[in-house]
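Just one protein chain is left out here, and the rest sit where they should.
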Amino acid sequence: MTLETVLLVAAALVSVGLYGALSQQVVVMVMMGLELMIAGVLLALGGFWWFLSPDPSGQVLLLVVLAAMTVEMATGFAIATLLHRRAGSDMTDMATELHE
Amino acid sequence: MTELLQGVLVAAGIATAVLALAWASSAALAVGAGRPAAMALGDPLLEVCRLLRQRRRTTVSADVALWRLGGWGLLPVALLLGALVPWGEEALVPTSLGVVWANTLDVLVWALVWLLGWGANSVAGLVGGYRFLALALGYELPLMFALVAPAMAASSLDLAVIAGSQEGLWYAVWMPAAFAAYLLGVLGFAVQGPLSAPAGQETSGGVLAELSGPDLLVVRVGRHALLGAGAAVAVPLFLGGGSGPWLPDPVWVVVKALVLTASLAYLAGRLPVLRVPRLLEIGWVVVLPLVVLQDLVVAVVVVR
Partner (left out) sequence: MVETSGVLVDIAFWVCAAVAVGFGVLVFVVDSMARATYALALSFVATGGALLLMQQSYLGVIVVLMMVMEMAVMAVYMVMFMGMNPALMPMSMVHSHRWAIGAAVTTFVVLGSGAVLVPWPTRRGAPSPDVTDALGRAIMESHMLVMMIVGPVMVATIVVGVVLSSARTRYDRFGDDLDQPAADPPQEVR
């Protein structure tokens, strides 16, 4: 386990997540892709923290990323629920009609 | 080599203890529900024999992998909870984050019970699974805030340190709201007594509806073991761990865990099953503010 390997794994997680976020049609699946990307970011930050500069400030940053993740999920689910209630749709393509 | 052997022996001891607690829970619950004590003690053995011989029922296009994962995962979670408890000087798995690990393990139950309801591909099961998640939201938040109180008072997340810091006065005595919310949470993640709506009779067993044979056996044992293990974790958290006169520490831990398990299960047997919306309201409008207030009191006492 070196910094390079940790970052490689993190890069793999981010790109798999990116694939999901770009290609999926269902809102929930898009969010799963975003989650995977954030997991990659978390892992990379953890690696940087441990291998480069293991002082507490870096950990605070990780906590903030975790918090951002929960905010993203909660708001995402709320919007998905709203879309579902209003239009009975859960597809990202249909959400473009929101502006009409 | 001797260390390894010792570890295996301790692990076997903990497994035995958790199973004994499960038995106590099962018997006390039955007594609470009105079964004669002598029969209640023997019932678990008869049930084990019956279920081991029962044929497996299958349902149409069940998601067997997830279904089995949900059912067979409960008992390991209970055993891991037991492994966190410091029986003597140290736990089998000594960790400085015992409280957080205990919380994580009980959150695993969310996934397991839902999968149990989902996997069977049956309406009753899915209803049970949904009910459990709603219920879990109701008990988990008070439970999390309840865990904060002892950790704050001992200024440590280590269960052994928390147990050691209660000389003279048990946390259960001066943190009654946190203790009560914790026990409510234990009933919740064991899906027992008033919080057993996910496995309710009126949905023909809910998450248990399509289970049979050994699969049903492990779920039943797992639920009682979760009750027992949850009570065992409460011993270092709220009941002073192994402290007590005359007897050695591990014996006290076991005695306290047994007494707490039996009384909690008896109470669970006495009480009626509550519907989920009611429980959510109690959990969020009554218990949660009380527990937060309790945390405030503890914080003030600690800082002074």
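List of remarks:
By letter and in written order, the chains are A and B; residue numbering begins at 1 in each of them.
The working rule: a residue touches a chain if its C-beta (ideal position, glycine included) is under 8 Å from a C-beta of that chain, and two chains touch if they have at least 3 such contacts.
Owing to the predicted nature of the structure, the values given are computational and were not obtained by experimental measurement.
Only one residue in the set B:A111, B:A180, B:V251 or B:V273 touches the chain that does not appear here, and it is B:A111. Seen from chain A, the chain kept out of the figure touches residues 1, 3-20, 22-29, 31-33, 35-36, 39, 42-43, 46-47, 49-57, 59-60, 62-64, 66-67, 69-71, 73-75, 77-82, 84-85, 90-91, 93. Interface with the hidden chain, as seen from chain B, comprises residues 60-63, 65-66, 95-97, 100-101, 103-104, 107-108, 110-111, 114-115, 118-121, 126, 130, 133, 136, 140, 157, 275, 277-278.
The rule is short, and it goes like this: only the chains that are shown with their structure count from here on.
Note on chain placement: the centre of chain A and the centre of chain B lie 32 Å apart, centres being C-alpha means.
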